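In this view, the complex is presented without one of its protein chains, the others remaining in place.
Let's turn to chain A:
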Amino acid sequence: MANVLALIEISAEGGIANSAPAVIAAAAKLGTPVAVLAARPGEGTRFVARLGEFGAQQVFLVESDRAGAVLAAAQTAALESAARELSPSAVVAANSVESREAAARFAVRCGAGLLADAVDVMVTADGTPATSHSVFGGAYNVQATVPGRLSVITLRQGALEDRAPAATPEVTTVSLDVEAGNAAVIEQVHPTAADSSRPPLRGAAAVVSGGRGLGSKENFVLVEQLADALGAAVGASRAAVDAGYVPQSYQVGQTGVAVSPQLYVALGISGAIQHRAGMQTSKTIVAINKDEDAPIFDVADFGIVGDVFTVVPQLIEALGDRAKNAGALSAQAN
C-alpha cells in the first residue's frame, strides 16, 4: 500500500492537537499512515508513542528550531521532505488554521491537487484517493478526486469518526535547515486553560447551544448546567457570541463550527439559516423557544414552545431524578 502522510499539529499548549487521531485514521483509510511532525530538536520523540496509539505505522520527525517560532514554514518543509523520501499517494492535514496553511503551501510548492474541508476519504476503484464534502450546511454531499496528481486533503475537524488500530511506529528523524525568511513570526503564545470537564464542541456526541434568548452572560450558565447534566459540549449562536455571552470558539453555524452530534439542543435560538447550516445534520434536534414560529422548529425532532428559564430547570431536575433512580435501581440489583 502507498504511503499517506498525516500532518500532525502541535497545539498552543504544547501537546498533540485533538485533530491527530482523525487525520491518522483518514491516512490509514487511504494507505499506510505516516505521521509527519515538525518539532524543535529533541522535543519530538516524546510524541511518538501517542502517535502509535493513534495508528501511525511510521513517524517522520523533522527537527527544526523554526518549529513553534514561525508559522507553517517548518511544517511545510517537513511535508516536502517526507514526500521526497516516501513518495506518498496523498497527504492529509486537519482543516485547522495552522495545518491548512502548511497543506496549502505544500500543494502549491509541489503542484499537487487540493481537496479542502473533506468529511470523509475513500479510495476509488482504480486506486485514486477521493474525498467527500458536506456542502451548503450539509444540504449536499459531493465526492471529488484529483486524478493524476498527488492529492492534498484537508479534513474537517470532528467530522471523521473512524480510528486506526494502534501500531508500533518506525521513527525517521531528519534535521532540517528551514528557509523561514518570509514566514510570519510567532511573538507570543496564549494557551487557553484546558476545560477538561466538558467534551470539545467538534466531534462531541451531544451539544447544548444557547442563543440571544438567554439574555445575558449570567443567564447563559443555564446552558452550561444542562450541558453538564447531559455530558454535552456547549455551543452558541453568533448573536450570543456577539453579545459576549461566550467566546467565539463556541459559535455553531455557517461561519462557526459545523457539528453533527447524536443530540443537539437549541435554547433561545431562532434558527436562522446560517445557524442551521452548522447543525442541521445532527441526528436528533431539540429546540426550546418562546416564539412558536421560530424557524428552528422546522428542523427540530422535539420542539417546545416555552420559556427556557422554566423548562430547562425542570428538565435538569428530571434528569437528576432519573440518574438518582437509575443509581438506586442498580444498587438494588447488586
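Assorted remarks:
Note that contacts are C-beta pairs under 8 Å (C-beta built on N, C-alpha and C of every residue); 3 or more make two chains touch, one makes a residue touch a chain; residues count from 1.
Operating definition for what follows: contacts and distances are computed from a predicted model.
For the chain that is left out, the UniProt protein name among "Cytochrome b", "Sodium:proton antiporter", "Amino acid ABC transporter permease" or "Electron transfer flavoprotein subunit beta" is "Electron transfer flavoprotein subunit beta".
Of the candidate positions A:186, A:221 or A:328, contact with the hidden chain is made by A:186.
Contact with the chain not shown here comes from a single listed residue; of A:59, A:246 or A:299, that residue is A:299. On the side of chain A, touch with the chain left out of the figure occurs at residues 9, 11-13, 15, 17-19, 71-72, 95-98, 100-101, 103-105, 107-109, 113-117, 124, 130, 135-136, 138-149, 154, 182-192, 194, 206, 230, 238, 248-249, 254-255, 262-263, 273-274, 277, 280-281, 284-286, 288, 292, 297-307, 310-319, 322.
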